[in-house]
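Missing here is one protein chain; the remaining ones are kept as they sit in the complex.
Naming follows writing order (A and B), and every chain is counted from residue 1.
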Amino acid sequence: MIAVATDPMVPQPFRIHKTKPENADTFTFELAPVNGAKRSAFQPGQFNMLYVYGVGEVAISISGDPANPNTLVHTTRAVGTVTKRMKKLKGGAVLGVRGPFGTYWPLKEAEGNDILIVTGGIGLAPLRPALYYVLANRTQYGRVVLLYGARTPGDILYRRELESWRGKLDLEVHVTVDRATGTWRGNVGVVTSLINRAPFDPENTVALVCGPEVMMQFTMQELEKKGVPADHVFLSMERNMKCALGFCGHCQWGPKFVCRDGPVFRYDLVEDLLTRRGI
Amino acid sequence: MFVLRHARLDDLLDALKRRGFTLVGPVVRDGAIVYDVIASSSDLPIGYTHQQDAGSYHLIEAHDGAFFGYTVGPHSWKQYLNPPRTRLWKAKGSANGFEIVQENANVPRYAFIGVRACELNAIAILDRVFLQGSAVDFEYRRRREHAFILAVDCTRPGGTCFCASMNAGPQARSGFDLALTEVFDNGEHYFTVVCGSERGDEVLGELCLEEASEPERQAAKHSIEEAGRHMGRKMETAGLAELLASRVEHPHWEVVAKRCLTCGNCTLVCPTCFCSNVEDVTDLAGAFAERWRTWDSCFTLDYSYIHGGNVRKTAVSRYRQWLTHKLSSWHSQFEMSGCVGCGRCITWCPVGIDLTEEVRVLRDGATAVTIGTEKGVPDAKH
Partner (left out) sequence: MQNIDQILADHPFMKGLDAFHIAQLAEMASTATFSASQYIFRSGDFADRCYLLRQGHVAVEIFDARRGPIIVETIGEPNVIGWSWLVEPYNWCFDARAVELTRAVVLDAAQLRNACENDHRFGFEILKRFTQVFAQRLHAARFQLLDVYGANG
């Protein structure tokens, strides 16, 4: 009999220690293993499969600090059966966790470059670990710019953290919303409009992009116009995932398995896939 | 090479049974030759064959006394190695959580009787997918590691067979414990036997077979060679993977999609299609939960669902996904083709879509758009 614990299809129980609503449909959990076992480290950009007892499993990117792998942080948007049920869970409840899975943002390789992060909506979640890492290793990078687009001011994720980052002299943060509401005094418009104004050296920049596919397509066009080489641009993809191991086939994107060859891809290697429909 | 007289086939099967194997082999059922548990050679489709063409299958009584006079029916060995429904795990609910319940599920030790060369290749492909990647599939391994494989060479290829094109038959070359060739020669009916593993060797040792004579060897060789020359279908595979990657926008996809019912039959009968879904079930009280894995098909809409919609909404995109995965992107993913030329997808397609025919048309370039150019080699014709 092979020990069940080593079967990659079997989830490990994690307890929710902290819950935090981010906006109307998005929430953040902090989790720790029930059996107290040490978590294996993760790389910024990787994801876990989260299982809600009796309901199902979903792929959710990791949003916490890679320097602190013992607390697992996930920011999730309640849009499907599993995530809606997950949103109702309270501190103390147990989730199943499998992972971490997938490729990650090439932060080590990006040293010596400017870092340009372009993200929208829930796409900020898989990039937060990258920001933590870059800020912890700040001297290794040139300029660091975060461009973030949200639907309305009320939808902005990690708002207090963004505000504190914006206060830093060595990190440039620009936030824009599609629809201004209330007392919003910031930018209104699409995130790509911020690219033109952002200070970075196109030829020595590594761009990390995550958001809805349309947003990423427009971002790629803008980055190309600015002269950022396609092999310096990385994006994170989403596809249906059932196993995260390359066994279920669902996440295929052309010849790629998003779970295994992604979710982070170098743009020049998937350029044809991103614009082609029904692949 | 040894020789086994046809009357002694049961000696071989009995030797396997004595070793604790559950025999699974071809039987006649529901008007087709399918795989099921067998007790002895008398359960085999003796004297039966079948006639296959695009969208058609007929069981025929040949009255020739052959044990393996057919090719392949709708079943393949994947239903034993990667069953249509498998429970991945069970969990027990508790006041504030759950725990995974370990269990020692009994997986039979199968001996597969009558595995064709194309199917050996299909099993090798499944091994590559489930055992030789970055992760190992435990459920597959549990079934695969003990399986005894008794291969049988094809001497009468079927109407939709093209294993010769795919370099996957008709002769069993590797991946078996024992391989037989059924020979009718000058009124004699016997099997030549080749050993492919230590386990096979041990079984053979028990049977005390005599060495095959030179004429017997020649007769076996001749039967297989004849089979190779009479394939019902053909597929040109040179440069095919790269070529199909450049045919994303070919007008022929629309033509096939008009016929395709997106029923998924081809994926169910394909011996290498491995895609699966998972189902989470609970009892009403929530005291127990289970996770089941079920076969899935890239022809369903749900297969590509992500929040906001389905990625492959049209029959064009789904048929294209299936064909290009099988013959093109499979190479990028697993360094091999996903097709073994068994012809099942052609026979069992309710509207008779013929993979070999579609490939022939797609080879004639039209609008060429290359995808996945990472390793991409542009179409040689352009």
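Please note the rule applied: contacts are C-beta pairs under 8 Å (C-beta built on N, C-alpha and C of every residue); 3 or more make two chains touch, one makes a residue touch a chain.
Keep in mind the model is a prediction, meaning the values are calculated, not measured.
From the options A:Pro44, A:Gly120, A:Gly246 or A:Gly262, the residue with contact to the unseen chain in the full assembly is A:Gly120. Only one of the listed residues, A:Asp7, A:Glu22, A:Glu57 or A:Asp155, touches the absent chain: A:Asp155.
Touching the missing chain, out of A:Asp65, A:Glu111, A:Glu161 or A:Asp178, is residue A:Asp178.
Residues 120-122, 149-151, 155, 176, 178, 180, 184-190, 192-193, 196-197, 211-212, 214-215, 218 of chain A touch the missing chain (whole complex, contact as defined above).
Note that in this section only the chains that are shown with their structure count from here on.
With each centre defined as the average position of its C-alpha atoms, the distance from chain A to chain B rounds to 39 Å. Taken together, the chain A residues at the contact with chain B in this complex read 1-2, 4, 7-11, 13, 15, 34, 51, 53-57, 77, 79-80, 92-94, 96, 212, 238-240, 242-243, 245-250, 252, 254-257, 260, 269, 272-273, 276-279.
Across the interface of their complex, chain A is touched by residues 88-89, 91, 93, 96-100, 102, 104, 129-130, 133-139, 141-142, 245, 248, 274-278, 280-282, 286, 289, 291, 296, 298, 303-308, 311-314, 316-317, 320-321, 325, 328-329, 332-333, 369-374 of chain B.
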